[in-house]
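This is the structure I want to talk about, given as structure tokens.
Removed: one protein chain of the complex. Kept in place: all other protein chains.
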Amino acid sequence: MLRLLITGGTFDKHYDAVRGELTFRDTHLPQILETVRCTVPLELEICRLVDSLYMGDEDRQAVAEACRAAPERSIVITHGTDSMTLTAERLLQEGLDKTIVLTGAMVPFTVSGSDALFNLGGAIVAARTCPPGVYIVMHGQVFPAGRVQKNRGQGCFEETL
Amino acid sequence: MLRLLITGGTFDKHYDAVRGELTFRDTHLPQILETVRCTVPLELEICRLVDSLYMGDEDRQAVAEACRAAPERSIVITHGTDSMTLTAERLLQEGLDKTIVLTGAMVPFTVSGSDALFNLGGAIVAARTCPPGVYIVMHGQVFPAGRVQKNRGQGCFEETL
Amino acid sequence: MLRLLITGGTFDKHYDAVRGELTFRDTHLPQILETVRCTVPLELEICRLVDSLYMGDEDRQAVAEACRAAPERSIVITHGTDSMTLTAERLLQEGLDKTIVLTGAMVPFTVSGSDALFNLGGAIVAARTCPPGVYIVMHGQVFPAGRVQKNRGQGCFEETL
Partner (left out) sequence: MLRLLITGGTFDKHYDAVRGELTFRDTHLPQILETVRCTVPLELEICRLVDSLYMGDEDRQAVAEACRAAPERSIVITHGTDSMTLTAERLLQEGLDKTIVLTGAMVPFTVSGSDALFNLGGAIVAARTCPPGVYIVMHGQVFPAGRVQKNRGQGCFEETL
């Protein structure tokens, strides 16, 4: 069993035609999992639906508590990319005996050329094949928490030296 | 380093507007890897571009030889779903000290509602996190070769009992 | 008021993941009209859901009768491209005092790079702006029935000389 914890981020942004902007309405995860024919037994839990730029200590605390409370030992968290490394480091401090994988998207699922499905596929597999720990899965790579940063100029994650 | 071996399959089918049918023209993998912002260093190799229904012993032999010849120890193979388990079993007999992951799609990358990106993301991660062996990655699951079958009625892979 | 008569064709083809082929299941028109925010009051009528290669005299007769029976004076017909000109000529013989526009797609709505929405938008406008008569609207062009042919080599419609 796997828990899929949703916090929002670019991954789940939706275009609001009336307001003319990208925003949150609902998560696309149930529809996505059906579309890609995911057969992994999993529990969905919506924890937040926010831009990770606006996530603070309390939000990260809530994510940590959701991970601790989850009965599953494999957890995937969809998260905005801007503070994904911070949440990963916060979860590392919890020292849970679980495999926790954070992932997200540089381009929303609803926008053409999105990396959301590719990253999600990688994250679900990593949550089931990696040893207990906290990881960020983006761009086909598995980065251990605490040793990864977002390169804002290039729009991608990379190992810290 | 990872080698991505292309054999075609539903994954890479393209709609030919003149002939009015799904067929092969070229692989979409270079475009896909750029779109999803894959940063894993990899080598692309086109081995075949065929429907796996029409793959025979010689085709499987060619795939096995390409795996043996590859200098990389992590290999992802895109493959049609109809005979993916046969090729996986053939590769298992080779006993290579490499992590070889076969993947594909139930719906072509070029058709809406495709599972291609999700499966590819999972396959690339599995090729880098699983111990040496031969695997099929589909639907978010990692199936060891020899213990997986395609359920044709439901259009999905499942463990053999 | 406008009547939208559905006969199938490439426009409405759907990928059947179990059978691995393009086929018909249901029309996508209700979903399409909502997605593109069409506000033209219209009645949908499913007449056929077939590949136009397999349309015979009886099918064309049924389309003609549906046009005659329709209370609306503006009619759009979605149709396969292979025999669209034949149905248009058959409708021309009816001499109805209505504006009848046939349209379709070279690439199914469900396949990336589809021309379905572009052609449908043109057909709906033509049905409301052109004088009574029978027309084919494809590729941004309005062709009068009887003076248009499908260029099979190039996959497009063109005026007959």
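First chain written, first letter: the chains are A, B and C, and each begins at residue 1.
In this text, a residue touches a chain if its C-beta (ideal position, glycine included) is under 8 Å from a C-beta of that chain, and two chains touch if they have at least 3 such contacts.
Quick caveat, the model's predicted, so the values are computed rather than measured.
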{"item": "Missing chain: touched chains present in the view", "value": "A, C"}
{"item": "Contact with the hidden chain (one of C:17, C:66, C:126 or C:145)", "value": "C:126"}
{"item": "Candidates A:55, A:70, A:106 or A:145 - the one touching the absent chain", "value": "A:106"}
{"item": "Interface with the undisplayed chain - residues on chain C", "value": "35-40, 106, 113, 115, 117-126, 128-130, 137, 139-142, 155-158"}
{"item": "Residue ranges of chain A at the interface with the undisplayed chain", "value": "10, 15, 17-18, 20-22, 82, 106-108, 110-113, 152-155"}
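In this section, only the chains that are shown with their structure count from here on.
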{"item": "Graph class of chain-chain contacts, one of line, ring, star, complete, other", "value": "line"}
{"item": "Chains most often in contact, by C-beta pairs", "value": "A-B"}
{"item": "Chain A and chain B: spacing of chain centres that average the CA atoms, whole Å", "value": "25"}
{"item": "Chain B and chain C, separation of their C-alpha mean positions in angstrom", "value": "38"}
{"item": "Geometric centre distance via CA averages, chain C-chain A, whole Å", "value": "44"}
{"item": "Multi-chain contact sites of chain A, meaning residues that touch two or more partners", "value": "37"}
